[in-house]
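One chain of protein is taken out of this complex; the other chains stay put.
We call the chains A, B and C, going by the order they appear; numbering starts again at 1 in every chain.
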């Protein structure tokens, strides 16, 4: 696949929904340790709703598609992750514009816009032990490989997201609920970073064929 | 000891208090199974207060002594056992009259009066799985042996109270809290019958020397 | 045992300190463990005295105040108060028009209040005994039925009547009418722990619950598998409606928590109970959902239905100002 098509984007979201469902309890366990035990439920409710929406009424243009995903996440997830993931997809939609497909360079620009949207909305910085710590490396890796083909860039971003997720474990949280734990937040992987790793793995799988 | 003296009576109550303290958790366990888990606490609070009262201000006459015991139990125990044991001692006091000692026949009359007071106050019958099932046999055994010496009569009544206590185990309760359990009350010894067995054992021990 | 307590033997004493400090409606006689109104009602009005074992908060002390009780006697945990205590409360609360004793039907409570009434001397005392628990199916073989949830409703309604100036006979007759029209049933998910005992009164496996419990942490009539809320609602509603016809009159409904069950579960349970009542033709005119007559830290709930009438509803709506129940004042 040279470019991300609307069908590819729908496959991305569908795979993301499956992955979140499969990891639902794991995400909640991570959130139990340093949060309030709802991240698995929040994400699975929202991403499933987004996937269902795309399946019921498949948009042909990427901006419509990601806007639908973003709006659905915003209006079904709640909590911190709803506005953040919602903003990610809304910004991605705007950046991609009314196109039927996006080549790696366009997608890189879109992902960067999404990342910046999350940073602006959440006012977190890298190292604060949030989803940014997976999303930042993932977007950078994608950008770095945007000259090669889509599958390669996506696979690299997925690996970078996973490393970023793992790297949150020793950190002390400074944003979100986990920050209230202070030092006790160290020693646990951030749940939002874990769901972000699933997001980029789903992209890599969706564009791999 | 041919007769129960005021000193003997005080020893009776003091031994009863020691026995109840020693069996406090056991009485509560019995009450947990078919009641509300307070019989040990109720009895130990009351009988200890009665023993303390006698020790602080030892009456010389039996009626004053048992009246003090009865009033103290009534005003410190609460629950079902307070009025019942209180009534037992108040009736015993009245029946013995203003005497310094009571021979076995007089004591038999007094115990009978106490028993009848408990039956009148609680409106229970023998076989209802209450303290009456230990108190009834105990008083009858004492009456039957009242012709012999005090120690023998008291020892017989203690044995009868213990058998009466054990005989409550298979019964279905028909009075008091345990009756609300219906058939489920069977298979447990009645807590009040157990404390009554301690009462008569304490009497036997107090007059044995 | 995990509880906010100091010395387990002195929980009742210590809690009365906090009640007095936090509830402007009451003053406390700590020696006798009697909770009185901070501002006694005028002379010539009937006074209401209740009491019972502690561990059922807000019952009874939390219901002392304008429009409800004049005095409440706090017994030891789950142990009825003593006759001298009740007699003292009766003498102090009396405003010259006599005193109504409100007694839950337990052997100990009945005997202690009986002896208190004998001790009351010149004060005229009438007694109403609540016995609304339908879990005791064949009450001829017991000491009658237990008094549970209707006690709360009765204290409110009779309290309003006394406030209006009705005489002792009228207040007592009304109270008996309320007692006769109330029915309750309770279900427990866990056993409570009596502080001085330090361990739960009974063990209840994770997949079972007790049906037909009272308010003293005692086991219920039967143990059944843990069931979802709609089924529990049926177990609560059906025995009550089988026992007393609640149609053709306005009904006051109380869905009561046993102490450790959070409000969201009580709301949810009432959401299951309400349609069952509707379908059975019962018209609920007033509703209470919350912790009103508890059993220490037992998780569970009870349902009370009171067959009311216009006068009872009017008295129910009258102002009340207590720590545990307050409106219109």
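Just so it is clear, contacts are C-beta pairs under 8 Å (C-beta built on N, C-alpha and C of every residue); 3 or more make two chains touch, one makes a residue touch a chain.
Remember, predicted model here, so these are calculated numbers, not experimental data.
One chain is not depicted; across the entire complex it touches A, C. Taking the complete complex into account, C:190 is the one of C:92, C:127, C:190 or C:304 that touches the chain left out. Among A:20, A:65, A:84 or A:155, only A:84 touches the chain left out of the display.
The residue from A:94, A:109, A:152 or A:179 that touches the chain not shown here is A:179.
Against the chain not shown here, chain C presents residues 2-7, 11, 14-19, 21-24, 54-55, 57-58, 62, 189-190, 206, 209, 226, 228-230, 232, 255, 259-274, 287-289, 291, 294, 296-297, 299, 301, 321, 323, 326-329.
In the full complex, chain A contacts the hidden chain through residues 28, 32-38, 41-42, 45, 74-84, 121-122, 172-177, 179-182, 184.
Following the convention adopted for this analysis, only the chains that are shown with their structure count from here on.
Annotation: 54 Å between the Cα-based centres of chain A and chain C. With centres set at the average Cα position, the gap from chain A to chain B is 75 Å. Spacing of chain B relative to chain C, judged by their CA centroids, is 32 angstrom.
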